[in-house]
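Structure in structure tokens, see below.
One chain of protein is taken out of this complex; the other chains stay put.
First chain written, first letter: the chains are A, B and C, and each begins at residue 1.
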């Protein structure tokens, strides 16, 4: 499968144009879209994610890779829908009420998108009802909440309670993160997981999508 | 009331013999036992407690005062019982299960006794059932628990739950203290109060005995 | 009215803790006059801040101020600075900020009367202009409320006025993540400076009106964001270092429109600003590890007139509450600083602090006194903010390359290649501010609202 390896390598190197061309060629050669996605694009992205996690790559370099990944996905996605392919998973994320901090949440969004997940970013200062609306509208697998202040982290619990009240809690997993958050706090408010940084958030999402509900942490 | 003032001053100075004699004289002169206790002994002790609390006296000096107080009480107490006097209050104290730390609890006991309360000291490493037994046996107004370790403080909650299970919780107030304890923790486990040191524990006990149940802190 | 610095106050003088060229005295406390004073900051534990919890909130602030002052007295400390950093809710509801300021100042006065503890209170509203999206920085309810918070807190007893303002963050946030130096220069040196000029003219006039001291600003949202991300391995340390250097251009503006220090603790650009302005500065290092980790734990102390813990929550540690732990640590640090001053060996201790860290990390390296001096000179050599930003970035890159090649700075090969990358990027920049601003305004048109900055392309 030389062409798929080619795609993976181009993604790894952050070559947007080369990735696009290689994916087009693969489609033309009749390689199944599912293979292009998993053995090409995602295979390349996985290498990058691992390198980033172990401190061998910087984020700006990963961003370039995400650009290449996106270029490939743009071509492959419509074909996948034709072949009735399931998404890798959909995540709704946001910073909770009263909290304007953006950058940590943005990093998580970037990393997740890079890893091939669908991400819906609700922005900052997101109230509980906005999270509920998004769950009802988007049917995500996971919602991710971020807080940087000790006085806003308390709103995470409110969102979980609102989900329970609406009988949505069993339909979606909840992960949290941010400077004042700890594994303990995640357990306390009955979140499904906690990630200490953006790099490990991707692992957490993968673990949760492959497991039954239990408090996970990476 | 020169004689009562005399008693108070002798207590304040930690003069055991002089206190004893002055109390004997007051009894002989027919001064009501209740007055000797409140306007003499306790008045003197209150001055000392205040001085100690504001850092003007050392504990060894207070101990001498407690000795004088005790000498006076030995004479007055039988008379009080004859006149059907209520105790100032009874406190059962102990260090919780698994915790061998003694000295903080002992300080509290000394300060409370000095202030005229009855104190039953259960010692260290006291399990929940021992606290329950003591409540059933002694009918205290308050139980005080101490812990110096983060891994033993968790047993305080167990004692409170055991009290609830035995329907004793409404009959007794619960106060806690020790290095890892905070006002927050007291609220969390629904204790009635927290004192940050032995000196303020006396204030706390006084407040609680004069108030309805609410989390108090000094 | 902005008076641009054209020379560095300390270009040949000593850059040293405890001593500023222009010390500042208020209510018996002198800052930068030969001693380092602890600056303590504390914040709430996890809890809701709302009308219903205000009684509890005040109780906690009272506990915190009381316990840290008590510890200061016990340790024979004679002077402390307290910073009250308003939470968003307390800035959005300025009456709450005002009430807590009054409560803190009242407590400080009690300790002065009873124990002779001298103190000043710094109040730091949060930049709530970010609440609107995109931020409205010159108009609207948030702007009015922000200034209302300043005014109320100043009147309620705030001795010094500060803020960690966020002008330009719409551009610097994505630029940090992308390692985009061009965007940093635009967001920090152009937009940041323009916003600082507007904002600090207002704050200085509130200072005049109320008698409070317009102290200083920090580029926390830019410089520390880059620093923390570098520390986590997300962006190169050499990049975060250049970001820091560029933020000095923007933070300097406060002093060009009337601020007089002490600069706010979390701005490591304060070293450069002290060299330029001669005003006293607050800094934070190892004893602020409770608030953020860093590579500059000792070397930051080289410039401290105030020495801060940045912030700590009211949580329980084995010894007692965390703010008291911070107070004690700051006091011991300051005792050491001041023992050196008293013995005439402050310069020697400064050199030890510098030697501790400078070799190991670029972010520490640029706090070396000789490097600080070079960066300060690079900035005042230019009048325009664009020129300043480019020149100080150049100088930072040059000094790091030079030091790395002489074994005076340890950096990895991966970091080294970013020095090259940044050099290339700087080489490709347009010659004039006007051209740069028009190119970048175009490039970032989706990200920010240019009417909120009114950037002048001619200085």
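Simple rule for what comes next: a residue touches a chain if its C-beta (ideal position, glycine included) is under 8 Å from a C-beta of that chain, and two chains touch if they have at least 3 such contacts.
These numbers were taken from a predicted model, which means no experiment stands behind them.
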Given C:325, C:393 or C:429, the one touching the chain that is not displayed: C:325
Can you work out which residue in B:13, B:46 or B:106 touches the chain that's missing from view? B:106
Candidate in contact with the missing chain, chosen from C:4, C:155 or C:335: C:335
Contacts of chain C with the absent chain, listed as residue ranges: 43, 71, 74-76, 231, 285-287, 289-293, 295, 297-298, 311-313, 315-320, 322, 324-325, 328-329, 331-333, 335-336, 338-340, 342-343, 345, 348-349, 351-353, 355-357, 360, 410
Using the document's contact rule, name the residues of chain A that touch the chain not shown here. 150, 179-182, 184-185
Give me the chain B residues in contact with the hidden chain, please. 55-56, 58-61, 63, 98-100, 102-103, 106-107, 110, 123-125, 149-151, 153-155, 180, 185, 197-198
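Here, only the chains that are shown with their structure count from here on.
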May I ask you to sort the chain touch graph into line, ring, star, complete or other? line
Where centres are the averaged C-alpha coordinates, which chain has the largest centre distance to chain A? B
Rounded Å distance between chain A and chain C, as computed from the means of their C-alpha atoms: 34
Euclidean distance of C-alpha centroids - chain B vs chain C, Å: 50
Rounded Å distance between chain A and chain B, as computed from the means of their C-alpha atoms: 59
Touching at least two other chains at once: which residues of chain C meet that condition? 45
So which stretches of chain A touch two or more other chains? none
